[in-house]
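First the structure, then my questions, so here it is.
One chain of protein is taken out of this complex; the other chains stay put.
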Amino acid sequence: MTALSRDDVAHVAALARLSLSDEELDRYTGQLQAVLDHAADLEAFDLEGTPATAHPFADRNVVREDTPVACLDRDEVLACAPDEEDHRFSVPRIIGEAP
Amino acid sequence: MTSAVQIASEVRSGQCTARSVTEAALSEVAASDGALHAFLHVDADGALAAADRVDAMVERGEDPGPLAGVPVALKDNLCTRGVPTTAASRILEGWEPPYTATVVDRLGTAGAIAIGKTNLDEFAMGSSTENSAFGPTRNPHDHTRVPGGSSGGSAAAVAAGMVALGLGSDTGGSIRQPAALCGVVGVKPTYGAVSRYGLIAFASSLDQIGPIARTVADAALCLEVIAGHDPMDSTSLREPAPSLTASLADGVDGRTVGLVRELVDGAAPDVVGRVRDAAEALERAGARVIELSVPELRLGLSAYYLIAPAEASSNLARYDGVRYGLRVPADDITAMNVATRTAGFGDEVKRRIMLGTYALSAGYYDAYYGRAQRVRTLMIRAFAAAYEQADLLLGATAPTTAFELGAKTTDPMAMYLSDVFTIPSNLSGEVAVTVPFGAGDDGLPIGVQVLGPARSEPRVFAAAAVLESGAPQ
Partner (left out) sequence: MTLPNDYEMVVGLEVHTELRTATKLFCGCPNSFGEEPNTSICPVCLGLPGSLPVLNSHAVELAMAIGAALGCEIRPSSFHRKNYFYPDMPKDYQISQYDEPINVNGALELPDGSTVRIERAHIEEDTGKTTHLGESGRIHGADRSLVDYNRAGVPLVEIVSAPDITSAAQARAYAAELRSILVATGASDGRMEEGSMRVDANVSVRRVGDATLGTRCEIKNLNSLRSVQRAVEHEAIRQVALVTDGGRVVQETRHWDEGASKTVTMRSKEEAYDYRYFPEPDLLPLAPDDEWRDRVIASLPVLPAVRRVALLELLDEPTPSQRDQVLSVVELGLDGYVTTAVARGVAGALALARVANELAALENATSLDPDKVAGLLSMEQAGELPATQAKAVLAQLAAHGGDPKEIAAAMGFERLDDSALTQLVDGLIAAHPDEWGRYAEGDDKLAQFFVGQVMKLTKGQADGKAVIAELSRRR
């Protein structure tokens, strides 16, 4: 397990779209390090050849028929929107194209 | 307040009306909740309207459903159309979902009366309900103590007699631990037994909705109503839900119960004592109790605190200020996202989002998330091996009785350790039920936990019923 740096935490916060004060950066770095230190116990077990579990019960091919159902009422949805214009969700200017 | 079973029976037979039960529940909330703060929102109008519909059905001779007139409390991470749903977060304050969770629909169809939405740790992340953005809930047995969490509001509302049933969600113990600390029954069903559609996700592969009740029979009745396949949830089990009320009297005669060392070690001595008492109660009822060690269970906490935050970091990305909930204005979209999320999420939620983002990020995935998922496989195999020796497993639910408000808020790791006995069942996806079993040295309730393999709810409930009847008074 690696040691977590303050820069790591700042990088992670940026990825998660969170802004941290200097005090928070210090505090979170210590707290997250404590969790990662605890997680060092996972290294004690030999995991060679052990598959990962993503779902508790691995059923497969759960699909539905391609049949339309009723949509939501637009006014009801837009009533929840922080800002709307012309029946669409309005957002401040976008920097950069989608990946 | 009387039991859900009794209320439903009296309302169905016309001995009393749903309206009178609902009015009584609402006045109890009005009288007690100022001190407890179990509820974030009380929907008196909606509850009375629902009660009147039930009474009208009874009057017309129609079947009002198995939970007719039973007042229920809904954890506020269950979506209710037109009724505020916040997950106890500023980021969703004031949001009224345009749709209703499957479980809430099923309760309504069964005649239950939703009284309101209960407090929780923000986005169900916590073990004390102190992480609510809207203030903590207090333990009905001692107002200076926490009710546990994250479903602390539902557990407190049931324990205080404001409602007969509560719904909670359990990702790492969030139903069982508060139920134990409040002295009520709490059930984490088999993963997939109850639809998650409409449950605001914390960690999708671990989350499961379940009942909180004052009696095992009430919990069984509630679970029968909410369980069963839902085509809106791909992870919903396809087979029909088993009958539970019919198995309550099955007992444990001839069953082998494994008392698991790793589910007791580290608990306070009074808690250990009650678990041993519970084992004896089961023996008296005809069970054979063996001692087992399942060392892999010790890894649960570490695996959980990587897997759950990882999934949460992704599940909580959508709170970006664009479509619903809070928006903190800013000049560009990125700045708006950052300002909104920074202001809208509390400390613990931010901590877990960062932990999860880190565990999934380039260069660390294999060491953290990937490794935790493999450990999860080990845990599932270890449980399977244990169930070759025993029909059921027994352990403590929480390491201690209810702790003081504020006792663990500055030390996240200490708080996380509250879940050490409950987490393994979430990782394996298997059944676990906590039943109140006596009190600790401080006089506060202690719960013991019965665990069973996937889909073994009837067997686990039968054992829970035995413990309930054998519990010290």
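Letters are used for the chains, namely A and B, taken in the order the chains are written, and counting of residues starts over at 1 for each.
To be clear about the criterion, a contact is a pair of C-beta atoms (placed from the backbone, for glycine too) under 8 Å apart; a residue touches a chain by one contact, two chains touch by 3 or more.
Note that the structure is predicted; figures quoted are calculated from it, not measured.
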> Which of these, B:28, B:262, B:320 or B:348, touches the one chain of the complex that we don't see?
Replying inline: B:320
> Which of B:369, B:387 or B:416 touches the chain that is not shown?
Replying inline: B:369
>> One chain isn't shown here. Among B:8, B:51, B:83 or B:101, which residue touches it?
In response: B:101
>> One chain isn't shown here. Among B:112, B:310, B:379 or B:393, which residue touches it?
In response: B:310
>> In the complete complex, the non-displayed chain touches which residues of chain A?
In response: 15, 17, 52, 54-55, 58-69, 71-72, 74, 77-78, 85-94, 96-99
> Hey, which chain B residues sit against the chain that's not shown?
Replying inline: 77-79, 85, 87, 92, 95, 97-99, 101, 196-201, 203-205, 231-235, 310-311, 313-314, 317-318, 320, 322-324, 333-334, 337, 357, 360-362, 365, 369
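Rule of thumb we're sticking to: only the chains that are shown with their structure count from here on.
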> If you average the CA atoms of chain A and of chain B, how many Å lie between those two points?
Replying inline: 23
> Any idea which chain B residues touch chain A in the complex?
Replying inline: 95-96, 98-99, 191-192, 205, 231, 234-235, 237-238, 296, 298-299, 301-303, 305-306, 313, 317, 320-327, 329-339, 341-342, 345, 350-351, 353-355, 357-358, 361, 364, 367-368, 370-378, 380, 412-413, 416, 427-430, 454
>> Applying the document's contact rule, which stretches of chain A touch chain B when the two form their complex?
In response: 1-2, 4, 8-9, 12-13, 15-20, 28, 31-32, 34-36, 38-43, 45, 47, 50-57, 59, 62, 64, 72-73, 76-77, 80-83, 89, 91-95
